[in-house]
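Every protein chain but one is kept in place in this view of the complex.
For clarity, chains are labelled A and B in written order, and residue numbers in each chain start from 1.
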Amino acid sequence: MFPQFRHTMAWLHTWFGLALGLVLMVVFFFGSLSVFDREIDRWAIPDTRYEPQPMPSFDRMLKPIFETVQPNAAERAAVAGLVDGPLPARFDTARSWGAYTTHRDPVLTLFVGYQVPNAKDHETAVWANRTIDPRSGVALPDDRLKIGSGFFYPLHYSLTIEWKQVGYWIVGFAALMMLMALVTGVIMHRKILRELFTFRPNKSAQRSMLDVHNLTGVAALPFHFFFAFTGLVIFAYVYFPVTHTQLAPLHDKHEQVEAKQTGLPHERAGSAAPMASVDAMVLEAQRRWAAKGMAGDVGYLNVQHVGDANGYVSIYRAGTDRVQLAGEGIHFKASTGTVLREDPPPTLVARINEFLTGLHLQHFRHWLLRWLYVLGGLAGCACIATGLFFFVEKRKRQHAKQGVSGARIVDALAVTTVTGMLVATLCMLVANRLLPDSMPAGWPWRGDMEKYCFWGAWLLASVHGLWRTAPVAQARLAPAWREQCLAIAALAVIAPLLNWITTGDHLARTIGAGYWPVAGADLFMLTGSVLALLAARKLQRRDALRAAAPAPMLEAGHA
Amino acid sequence: MTSNTLTRSHLTRSHIVARTALALLGGYVFTWGVIAAGTALMYGAGMAFHDAEHLSYIIGILVYLGAFLAGFAAHKLRRVALVLVGGGALLSAGAWLLQQQLV
Partner (left out) sequence: MHDALMLLAALLASLAGMGWLALSMDVHWTQARAAAPQPAVLVTTLRTLGAAALTLSLALCLAVDSPSIAVLVWCMTLAASTLTVAFTLTWRASVLGMLVFWTSQGAR
């Protein structure tokens, strides 16, 4: 685009980095929170504050529950447009039953995929799920939102915009731009190794912002690159649905070949058959894993073609000790319990793919690595945020002189996505503690109310940000930053306090009992409060010093 | 007369739009071609289907990154458009032909 290659790379980094950086702040922040999504679920749903349990008896507990699971209104609505005619009141033919446990989740989630009669595409299924307490089989009330795994996590990979998967596409585009920003950033950064440890807070705002931007970007460069890359690999089938469109015939042929090779029938036989003891199958699977020297727990259990003569049960080992997700699948004939197939060791390509997806999806049991992941994610947030700050600092004097409001708008957007996002997150947790146990009739259910509080708080924070960044148009520091930092400091103390008041689980109790999911969440918020307070004070001091002469303008990418 | 490389004063909105479209959409077409051809070729050569698919995705994403950068870095707009869009179309056609043989 420009005669000089480096100039083009810098232009791309600045402008696409700015535009998508706003989205990436959200992706990185909620990605960091998602490392501990199940722990946040425990904080949000006090009824589930007990220890993780092994997979309970399928025959005695899970099978009777599976038979009663039906899709709720939202799940029915998802397929309403895909049928000719009305949906039945009750779905009877279950394609599959699935259950999976993790070492971090006390509750167990059951999934059922039902055949949809009159569906336009015969592959269409309607999905239902239920969360139970595995100690008793009692279901979690439907209106409890799993704020971690059911909101923050989907926010991370799809911005919760499910309509035509638009949210997935926005996040995917942002991830591609993240890769671009990393490559162009390295190209722009002339002294990348020499300045690896450089941070000069005593120099101009622009210099110190750029130093932090470079430091947080380069120190965790492999992390940032691999997470953006593997995120795209995980959802590549959404962005490039080649094998369901252009190469669909090839895909279908492969499925038939595979069904013959593996002995796992692709279609139902059409004749009913009873189910043998799945508990016995689980024991056999565990015996075989132990015989291979990899004793383990069941991670994922699936029953395919439920109730049919062609039905089979697949049991996978939980991959807590390595990066790959579940593996070592063993498949049993559902009606007799005989072993149909033991999955062979994975191919090299399969192992590479499992490594890449597994390092992103994190089913492993390793607390240090999880916390290091959070550090990496927050470093990514710092990198993006300081990039935004640098953009504003560099241009605000120039824009003030020209009477242009570009820098002010970017600063307002930065307030929205940096501090505004934190305000919204904390408000949602506060609302979670303050809302009544079940909403009165006529009100949206509790989980929806929590979401409204999140989005409403974010909207308010962005309005406040727009209003209180006016001084940027005169090249001054926006008071919005300090004000929102103070709000965060307050909210991050109120939330743990409310946790104590409404559940009795104060820090002395949770730390004393070693119940780290809740203790960790409270401690994280309190630490955040201290940092927000320090930031607010620092901003106040900087504003007082601002009377001095303006700092010289720095070119990013020039020494 | 259009200039393909610019000074700041020539950075028109239409040029930026053209470059962005080329890099994003042209890059997408090229990547689709790489993934389709890669999947069909590797499966045809005996690799397991999902392995061929996943390896093509892994390579494809890196290809998309490169194509995006090339869309902006390349001096001649028309040439890189030809390579990305034309190349992508050719690769997709090749994949389709190969599929006819395999199915």
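Heads up, the rule we're going with is that a residue touches a chain if its C-beta (ideal position, glycine included) is under 8 Å from a C-beta of that chain, and two chains touch if they have at least 3 such contacts.
Bear in mind the structure is a predicted one, so any value in this text is a computation, not a measurement.
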Given that one chain is not shown, what are the shown chains it touches?
A
Would you mind spotting which of A:Asp92, A:Glu162, A:Glu267 or A:Asp321 touches the chain that isn't drawn?
A:Asp321
Hidden partner chain, touching residue among A:Val112, A:Ile132, A:Leu159 or A:Leu215
A:Leu215
Return the single residue from A:Val69, A:Ala379, A:Val392 or A:Leu491 that touches the missing chain.
A:Ala379
Quick one: say which of A:Ala73, A:Leu348 or A:Leu368 touches the chain that got left out.
A:Leu368
Subunit A residues that touch the omitted chain in the full complex:
194, 196-201, 215-216, 218-220, 222-223, 321-324, 355, 358-359, 364, 366, 368-369, 372-373, 375-376, 379
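Just so it is clear, only the chains that are shown with their structure count from here on.
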What whole-Å value do you get for the distance between subunit A and subunit B if each is reduced to the mean of its CA atoms?
29
Would you tell me which residues of subunit B are touching subunit A in their complex?
5-7, 15, 19, 31-32, 35-36, 39-40, 43, 47-58, 60-62, 64-65, 68-69, 72-73, 92, 95-96, 99, 102-103
Can you list the subunit A residues touching subunit B in their complex?
1-3, 5, 8-9, 11-12, 176, 179-180, 183-184, 229, 232-233, 236-237, 240, 242-243, 246-247, 249-251, 253-254, 258, 347, 349-350, 352-353, 356
